[in-house]
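Below: one structure in structure tokens.
Omission of a single protein chain aside, the complex is shown with its protein chains in their original locations.
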Amino acid sequence: ALVLTACGGQPAAGDGSTEGAGTSGSVVADGSSTVAPLTEAAADFFRDEAPDVNVTVATSGTGGGFAKFCADETDISNASRPIKDEEAALCEEAGIEYTEIIIANDGLSVVVNPENDFAQCLTVEQLNTIWGPEAEGTVTNWNQVDPSFPDLPLALFGAGTDSGTFDYFTDAINGEEGAIRTDYSPSEDDNITVQGVAGDEGAIGFLGLSYVEENPDSLKAIEVDGGAGCVAPTAETVQDGTYSPLGRPLFIYVNNASYADKPQVKSFVDFYVESEAEVAEAALFIGLTEEQKATAQDELATLG
Amino acid sequence: MRSLQDSLAGAPTMPLSTGKRPREQRPAPMIFLIVLWLSLLIAVVFLITLIVNIVLEGGSRFGLQLFTEYPASDPDRAGARPAILGSIWVIGVTAVLTIPLGIAAAVHLEEFADKRHWFNRAIELNVQNLAAVPSIVYGLLALAFLTLVGVRDKNIVIGGALALSLLILPVIIIATREAIRAVPSEIRDGSLALGATKWQTTWRQVLPASVPGIATGSILALSRALGEAAPLLLLGALVFVSFDPNGLLSGFTTLPIQIFNWTGRPQEGFHELAAAASIILLMLLLLMNGLAIFIRNRYQKRW
Amino acid sequence: MENTHDSPPVHLHPVQTSQVTATVTRPIMKVNDVDVYYGDFRAVTGVNLEFGLNEITALIGPSGCGKSTLLRSLNRMNDLIDGARVDGEIVFHGENIYGKGVDPIEVRRRIGMVFQKPNPFPKSIYDNIAYGPRVTGMKVDSMDDLVEESLTRAALWDEVKDKLKQSAIGLSGGQQQRLCIARAISVRPDVILMDEPCASLDPIATMRIEDLMHELREQYTIIIVTHNMQQAARVADRTAFFTAQISEGTGARTGVLVEYGTTTQIFEDPKDQRTEDYISGRFG
Amino acid sequence: MENTHDSPPVHLHPVQTSQVTATVTRPIMKVNDVDVYYGDFRAVTGVNLEFGLNEITALIGPSGCGKSTLLRSLNRMNDLIDGARVDGEIVFHGENIYGKGVDPIEVRRRIGMVFQKPNPFPKSIYDNIAYGPRVTGMKVDSMDDLVEESLTRAALWDEVKDKLKQSAIGLSGGQQQRLCIARAISVRPDVILMDEPCASLDPIATMRIEDLMHELREQYTIIIVTHNMQQAARVADRTAFFTAQISEGTGARTGVLVEYGTTTQIFEDPKDQRTEDYISGRFG
């Protein structure tokens, strides 16, 4: 295991942080399936710091995660979008105080089948034509999106309704969270989306950038024109904000009481933020900018 | 039409060797037999294809690491240790819960219950019915139950075991009843006629004689539970667990869930890991079925 | 001998009541007006009988006439069949075995039973014999002695004394049946019921058992059901002949006792036409 | 009659070879030196017999002596039992039914069989009779006529002619057995084998079947296994007595033919001590 560890891109132990040593107990995280790989990677690395701390990471989707978080069932909620007002209200009602910490960046990618050579770049309007609620049952062919596109039936895949990805995408493209045509294949499991897009020449779908990078043979990410020209999702375009409107930050929400009362939660979260870069790399995400990292550390500091 | 009378004359009539192909070997019966064999062979070929497929995909990842390592963000470092331990925990608790309960229920139904009583008939009907209820419904039941008793985190060993226990309890009851029924009534009569009570007869004669049948049925039922994922999904067992489960209230994941989880990852390496973990499951399945067959053939008495 | 068959079909006797013609000098068991039911089906009706102490009584009759049913009601083995019910009294040593406060388990200990098919337990020979004393909580000085004694009485000791620890399943059919008799004896019953104990045995094993019955008669009362009239003639002191009567309304067949007497009388001077027909092989 | 049992245990006759004392005038079937095996177990050995045309031959003997085994080998029904094997010849109309090129299915069509328990198919009465002709591809002008003729011969037509489309399961036991005889007749066999055809019937139904056998004898050759000596005496022209011989080495029981002759001779003047013992009820 040691040898494997060495080539695994794991943060070197003994970089001054011994916060986890000696602690034990459990840390319960739930929420976004997009963010889960990050928290899992953090948990994975954290085991070397504090082998007696049991970290579980469930994937109920951002919304589902907040539901549990505000019911005081979890310590950390992973989120691929900021908390909504009604969710915040729930937490307040239950007396749950929390802190939002930005933890990584993601480019929400629009993907098509690799065979598709005509759709290189789509504008937000075109995406809206495809995905809008009014498209349901009517926009069924690529040539309805652009007359220059071939006569090819559309097959739509995307994130399930519990996910922050879904919320984010519908908000960015259709202007309202949750507004989307229903005749597409929603799945909480992004790999199903990969399979779906890979298996259908006329497919289009949306998911996290990591899936695109890992499945170059199955998927092709297209450029998105948010008004300032076609931009491909990459680490740079996401970090510098040009991949708009689909570049997005990812968050963890920490229960303040847990952080204060449970040393294992505190040391895990501290470790997580500190090793943010390695974690993002391991989980195939885009790390924080200097600025973002500073913000995150400030937020941590307010927790005590 | 030759009247019946003619054939009775007794004089040698048609020879028995008709010169034609024997009727058992004419085309129609031969084709029929081939069709029957084919239906079985198709199933077997399918099974072999499945196994070969999985071995080809997961073989390279199948190794010690799978058993000793925790899940990780890098497929090269990841293993299924918590899932294997989780499966052991959940199946172990399930076995402890269901086997005594199932045997007790079966003993009641076979040895003690008056089969004409409405209550016992209702139980019988229920058992048969429950055996065919979709597993996912048991997940819904366990979820509702845990919510009712106010369990905060439903993904705990005892919760999973509860769902699986309810799922396989009818199977174990039915298998045990069959094993008990196979004990000839002469043995019971012999014992009772000596002045043994019903329970003495059950405990000293019937149960020992039906142990092989009960063991076989229980093993097969547990092997089914081992492969179940759907009811556990409802309890939220699709989690990343990077520690060894260590108690009834400990969080857990199981092999089928881990497989499902890995297949949902972007990296191809995880898909291979999923296949490798499937090999473990298949090996366990074959092992358990083999054990059941061994017990059945070795110890099952022919009365 | 060829083709002599021209007798008219047998008509079942219309008289319903059982005829008890034997007076038993030292009765140990009395059957008073017994009907046995399986649910709504009346299998046996109106039986009155007495069994003599240290006698062998044979119950004979065609198949389905309720011999086994009656026999099983004599030690309450019928209790174990769902829906089986006994009306009337069976008096043993002056006490109705179906009376209140009677423990059927104790009844079965006192009135042992041997079955048609030898049914040794799948245990060692020794454990087969020791089983009864153990489960009934009998106080036994030396189990070894009791086992030896029971096996000796059942004329099996010499054949098995060297393999007491071996499984009883390995014995021959006749040995198994004697083992079952030894097992029945082990709990010291007064009466032994036997339901066609030789039906599955060969002639030699049958003779052994018949010889054994004669020896056991000195100490036990034996009631035996047999299909084999010759066997009844060979072993029994008294014989009761049963037949099935077909009810006119429903067509249901109910067993009745036709005639009861000493074996000599039944076989040589039957009073009832049906008995005579049966004995002479005219039916059954 | 009381307690007269003191005869010594019967010793099986040491002579192994079967004694054929009957000379059949018009033989239709010959059994030449037949042994029947189940796997390694030899159930029957060294049987030599002849069956006469339009005669009824009864096979009697104690349980397990191989009567059914031998009977089943006469129409190759034993082929259906895994591991069953016949050594020797069974010659039918001059041809060995175990010879090369013989289609066992044809043998079974020509030599019909009626079983101990009536086994009508769970189909209509009509279809039960029509089944045989249909599966054997018999050329039949009118199936209705054939059904009527077969049922008439089996003395069942009048009782069932109004309910040919009803299930045969609804018939009484005796009617079912006659139906099975009608079914056997429907494919026009020469010989009918019957294995204890009355064992599960009541006396009246038994008589009907016995009467029927006498009628059928005019046109068919009948071979019947029976446990009931009276029945053999009533119906058979010839009787063969079998018994089981216990091999000294292994203790295995093998059936042998003891004596064969006219029924009168066997019952009134048996030549073999074992036959006499059996007939007189001294064993079995």
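By letter and in written order, the chains are A, B, C and D; residue numbering begins at 1 in each of them.
In the analysis below, contacts are C-beta pairs under 8 Å (C-beta built on N, C-alpha and C of every residue); 3 or more make two chains touch, one makes a residue touch a chain.
Methods note: contacts and distances are computed from a predicted model.
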Expected UniProt protein name for the omitted chain (select from "Phosphate transport system permease protein", "Acyl-CoA dehydrogenase", "NADH-quinone oxidoreductase subunit K" or "HypC/HybG/HupF family hydrogenase formation chaperone") would be "Phosphate transport system permease protein"
Quick one: which shown chains sit in contact with the chain that's not drawn? A, B, C, D
Among A:128, A:195 or A:289, contact with the omitted chain is made only by A:195
Of the residues A:37, A:61 or A:233, which one touches the chain left out of the display? A:61
Hidden partner sits against chain A at residues 30, 33, 59-61, 63-65, 67-68, 71, 133, 155, 160-163, 170, 176-180, 182-189, 192, 195-200, 203
Hey, which chain C residues sit against the chain that's not shown? 93, 95, 97, 101-107, 110, 137
Could you pull out which residues of chain D are in touch with the chain that's been left out? 75, 77, 80, 82, 105-106, 108-109, 112-113, 115, 117, 119-123, 131-132, 135-136, 180, 183-184, 186-187
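Operating definition for what follows: only the chains that are shown with their structure count from here on.
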Find me the chain with the mean Cα position closest to the mean of all the protein Cα atoms on display. B
If you average the CA atoms of chain A and of chain C, how many Å lie between those two points? 84
When the C-alpha atoms of chain C and chain D are each averaged to a single point, how far apart are the two points in Å? 33
Send over the residues of chain A in touch with two or more other chains. none
Pairs of chains in contact here are A-B, B-C, B-D, C-D
With touch defined as at the start, can you tell me which chain C residues reach chain B in the complex? 39, 75, 77, 80, 82-83, 105-106, 108-109, 112-113, 115, 117, 119-122, 131-132, 135-136, 180, 183-184, 186-187
Quick one: which bits of chain B touch chain A in the complex? Just the residue numbers, please. 65, 68-74, 76-77, 152-153, 155, 236, 238-243, 250-251, 263-268
In the complex, the residues of chain A that touch chain B are 1, 4-5, 7-9, 26, 28, 30, 33, 36-37, 39-41, 43-44, 47, 53-60, 72-73, 189-192, 194, 210-211, 213-215, 279, 282-284
